[in-house]
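One chain of protein is taken out of this complex; the other chains stay put.
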């Protein structure tokens, strides 16, 4: 029995689908300890938008470590944090005319969500929050209460209250006008809906099945929130940092949410880091009212800063992400047409792409077939029925071709 | 206006007491950007037990990064995780005859606590948890609900329920037998106390004011939990990894809690990492029922492993921690005696030490005086009335002497 | 200042619309202390289906009191309770082939609802309950949590959780297929809807605006609950005891809910009494697990028994209720047509009837005009926009004519 089986909890999951021991990684490839390469279209569930051990970031990181830059600093002032804040302002916020203050909420995406929910409730004096069907926001108690997945919710062991789910875009395939139900409940003082402090939404739902909200739906949601004085929290933990093309998944909708959650790829190198961006007028915290040990991990600031400089000084990455996304869409279109009886559905935006199968078994079988062919992909959606592609944004055209070939072969192997 | 004031949220706190910009750090010293050294008796709030940028760990870390070891791997199998698990088993668990399985709950201490609470509730089917006065367990909703500080609790914005506080050891200075109230409530079916799933306790309360529970009190609590079928969760996030002398703060009490939370110094280098250790029979999770993006940060595994190898292959560190702790105790005894009117109280165990002043103002003034003399310390306790020392366990005797001198001078400057 | 203004809390409401002091009452008439008669189309908000001081019931009640029958008996066995149970079985349950056990939950409708919710949760082990838009189920904390009205919910002072509102019948005027949203959420394991223990519904919503659910909608709901193993709680507190024609409001739908709540007119004479009827297999209470002081008020049992004997030994009352209801419907139809610009909407079933105006101001003005003309009616609906008629079922045809004339005049006076 391996040490993993002996000592690690049964809660582990990814290792069940990919039963090899990984050792090294570079760019779009990750290698098992026996040297076998895998093309990684999973990319740390979106935490590795710039690829594994990106050489630009690696250099900056090792330089920083070599010179004994401060590693751990809570919310003290550091040179590394100053560089990061200045670069965020210069490369991201200012060009987009976004005015936000930055909360360092803790090391992970769930911390960004917890801080957002706490602040929204503090500011409004209300407890209730609206979330969406098939939302995923994290595993800590506050974040879990706005997450949809029933298995994960069941793990809480206490009733998860204070959140009411509303239908995400296209949940009824157009059978119901956007926000009809939501707005009626808000306007009807007898509806029984607790007046919400905030709405929390993903621009594209990743775990929920690569559901890409239409831009007009996001705009509609933003309008509705403004009309009803509800704070809009945009959870861009997985879809931010360029995953859908622009830096923020909501940019093309032309909205500026009240609160934005970032994590995963913001650190750039896969090191834990998270941000909660808040409109300046919401900055009503007491000093220390929200705190935590891992809010000033300078190595992550260093790689985050370098990533912003290298990849967000122009719009090349955005363009390339969109173009590569279109290539995937095109391949998916072919697959949909090639297997008319399978009723495949192509989904997504930018380099967040999904192919929906009729069942979790089928999607799982395709991912397994791909793994055997050297490609890592996971499934998502409530029943795991969506094959989910989140390749590094930095993958080459050849790598993309290679991956798409494996996918086509794997689909053929399963559906033939 | 600096970029910090312009862009960072008002929630920042440490930077208010130490208004300089830090850049480099080595061992027990951290340097501001103008080169001024500070002796660091704060040590990342307990996250830097092995000092800043410890050379042993630094070497292992840079080697790993240089060779493109996998950085980010969720809960996939990796060589780095295998090394860590084997070393944990060999250096820590096996020698202490502790049988635990390891959950990687997410990057920070709050994740370790959230996972512990979820699991305890799942296993027992009960919701209620007993916590203690002046407990600190974290800022996410589940962890916050078992934390005592009212300002931090107020930040939740929703009522924090499911927890009932009981008096920590010495809360009534012996006026009440240990556990008299708690046990009476448990035994009286009419008491109104919801039957608890678990008790969560710190071996020594850090944020709560460096309150060191007597070992017999911890044993008494363990007994009580066993008698009443309540799971015992020991939150060793701040006091584990040798802070009080032995690796776990509860070792000398001779108990083996059902669940142990570790974080802060477990990664060794200040990188985010956390563990929830659970008795094997509690390992009832479904695969993926608790998950998260930052559960497999290999650089932290690498430094964690190296730290265990370097510092826990023998009992030297434990002995030195205890000895240095006694030196602090001795100096504190002198201070208590030198200022009889100030009613100072010396507290703590190992290298978790506190000196209680009559008010938060006094303790704060002493810390400020120390900062001006080049020493970092923070206050703790409900009113910030305790000067808190958490120096690196690796500090030299000279550094300790230097720090104690500054402390004595600072106390004198304030109380004179 | 009157003693009412001096001593009674500002929470009083009906006395604000009808600022006279009532003294006597008989049948459909209630008299102020100066002898002015009022035709009562309010009838104790549905508690006086058999009219004020009904002579049949009055005789039985006074006989019982004269002979010193036990008045107060908690859940002891009494002759009065035996008579009631036998009569309930003979006149109501057996003829309808309904198999229920009887819980005496306390004196009022809210107690019937609280007991229903407690039992549903105990039986299923789930906490969540589905309620409907504009539902009204009572003012105690459990009942209030499934009530829609936001002003009343706000009075709770704690977040009302554990309930999720679904659209009641016709909430979207057919724009959305029945139960489409509800069933999709139930079937989608990622929807974020907590699995419900029960659905609680009124056959016709009274306080919510006299919304009469179509019988096929009720059947659809019953089907859905069966398909998803959800208990169906039918709150017939206001609409039971013949208000809509048959004894139970759900009879014509051909369903038999798992739990039925009765109160208001079940006692017959306006004395507090309530029942929770439960399917035998749900009778899993421990003895005394739900209790209360006022569960065996024999005078109410006596009048309840007499009411069942006098009015429910044949179907005359049911037929007359339906016929009188049609008369109201016909008058309302005329009013709707006479004031096309007012967009009046006629609503209801049996002798639960409503006329919806464009606003609460208009409906209130009509009720005020009617009061001045000697007719009592209240408004309902989220904005008080519905003029609500709940006359005694025993009113004569002449009284009905008189009332309808006053209504027509009053509408004319307001809308002219």
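Think of it as A, B and C in the order they're written, each chain with its own count starting at 1.
Going forward, a contact is a pair of C-beta atoms (placed from the backbone, for glycine too) under 8 Å apart; a residue touches a chain by one contact, two chains touch by 3 or more.
What you are looking at is a predicted structure, and each value in this text was computed from that prediction instead of being measured.
Novice: Looking at C:212, C:297 or C:351, which residue reaches the missing chain?
Specialist: C:297
Novice: If I consider the whole complex, including the chain that's not displayed, which of C:121, C:243 or C:353 touches that chain?
Specialist: In the full complex, the listed residue that touches the missing chain is C:121.
Novice: If I consider the whole complex, including the chain that's not displayed, which of B:40, B:127 or B:178 touches that chain?
Specialist: B:127
Novice: For subunit B, which residues touch the unseen chain?
Specialist: Subunit B touches the missing chain through residues 127-128, 131-135, 146-151, 153, 159-165, 167, 171-172, 175-177, 180-181, 184-185, 188-195, 208-209, 381-383.
Novice: By the contact definition given up top, give the residues of subunit A that touch the hidden chain.
Specialist: Residue positions of subunit A that touch the missing chain: 158-159.
Novice: In terms of residues, what is the contact footprint of the unshown chain on subunit C?
Specialist: 2-4, 6-16, 18-26, 30, 33, 44-48, 52-53, 58, 61-62, 65-79, 81-82, 85-86, 88-89, 101-104, 106-111, 114, 117-122, 127, 138-143, 145, 151-152, 154-159, 162, 197, 263-264, 269-272, 278, 283-294, 297, 299
Note that only the chains that are shown with their structure count from here on.
Novice: Which chain wins if you rank chains by how close their C-alpha centre is to the centre of all protein C-alpha atoms?
Specialist: A
Novice: Using Cα averages as centroids, what's the distance between subunit A and subunit B in whole Å?
Specialist: Their C-alpha centroids are separated by 30 Å.
Novice: Just the number, please: Cα centre separation of subunit A and subunit C in whole Å.
Specialist: That pair's centroid distance is 49 Å.
Novice: Would you mind listing the residues of subunit B that make contact with two or more other chains?
Specialist: Each of 158-159 in subunit B touches at least two other chains.
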